[in-house]
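Excluded from the complex is one protein chain; the other protein chains are retained at their positions.
Our next item is chain A:
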């Protein structure tokens, strides 16, 4: 294929209607000149690198042009006209059209992928190195200037592509960094990563056994195992991997509605009475989001009070159910949270399940964050009663550190999902296939195409065993206990709630010295509210660590520390505390 001819032709008639292609004109021109002057493509290599910062640096470009002209002969670093070109370039003259399936694209593809892997491996090594920054923070406008992110009509060389890959990683957050504590999903598991690379390479879809035989079976095997761990007899039931905990929760709500009013699938919400769902005021916002989407309405989600530790108060649940009934609403769904997002609290599942049973309401357990504690013999008691739930959300991509995304919805009743969601599309789910159709699981999903999220979890489970996950989880909880013990009586710290946290969430205020003796309560709260955001902003500027903060109810901004990163150690916890004090002492 005459790729160059095609590309240059395209260039002539494309006519640049977009703004993006105007900006790089100066450096581009210079690059072209340089590339011609210099032996062995060094010029273009240089350009590629300049490209990373081209818009931020118009002036130096001019000067360096002059410099270059003066000393053209020495540029390659070998003191003689040499063959470095082979070593340093190759990619500047290649385009994606030279890669497979191009004829003789084999070697080029392998070399290119190897180069990419090199970049990725460097990044991995760096990520685990405590001396590197967690983040090289730039404001959005700044970041836009840092690289040519614009898309254009013309192709870029593979060299440019590699530069883009490097730039992307340079400004990315190192989520694997031992001091990254910002989200519930942190860390980078090597087996999980390898599995995700394989998944991308296999590039298939979960809808039928036909196109994903192994993955469909792995999903089947793994879901069964998860149900066994929940405690459903023989691991029976149903389930699916979905794109995140919010969607898993939405599935649960959908199923609960269908279970109580199957006619809703055909006739819609107008055919059934007004529903009421119940969840604690500390639960995840996805319950409301789900209710809004499903046409139930956010007002139909009734928030149950929590105790000072963030756990749902069962008596209030019963009270609210009765109130709803009196108003003529039909209670259909209770979502108990196992591991709330902010406090890490576990709702009392047994008490809640008693109430659900009494009033015949679907009980869902949102264990997106805390569900993984089922893998730990030491901590699984926190979820006692989960086996009485009708459905459960469990995100292995959080506490089990499986790469994103990996979220499961598990359902006790078999076949319900299928009935609720199936549409019998004959183009995918032909009934006259030659294999057992029980494995064409696509029709029970809300999605049509579904990403393969199972392989990374399955492979990690193989590589660690259940005990490996257990050890990892126990360690994270131990670290958070260490943190709790360290700060609970330390000067300048106040805990948001009393008592040892149940999960790895440790919520606290840091009071800078100047605030510690402020008498006026209102004034103090007002100032305290601003402390965490400033410290966080400074952390990001320095790039040393990242931890989250938020207000909750009437409580002003506080830090929420969570640990799910298997790379974190006691020293990293010490570091975090020192860093908060270093950055916050002058506030």
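The rule is simple: a residue touches a chain if its C-beta (ideal position, glycine included) is under 8 Å from a C-beta of that chain, and two chains touch if they have at least 3 such contacts; residues count from 1.
Just so it is clear, contacts and distances are computed from a predicted model.
Have a look at "Glutamate decarboxylase 1", "Subunit of ABC transporter for cytochrome c1", "Glycine cleavage system H protein" or "NAD(P)H-quinone oxidoreductase subunit 5, chloroplastic" and point out the UniProt protein name belonging to the hidden chain.
"Glutamate decarboxylase 1"
Give the residue, chosen from A:322, A:350 or A:425, that touches the chain omitted from the document.
Once the missing chain is taken into account, the touching residue is A:425.
Out of A:322, A:350 or A:537, which residue would touch the omitted chain in the full complex?
For the chain that is not drawn, the touching residue is A:537.
Pick out which of A:173, A:230, A:317 or A:479 touches the chain that's been left out of the picture.
Here the residue in touch with the unshown chain is A:173.
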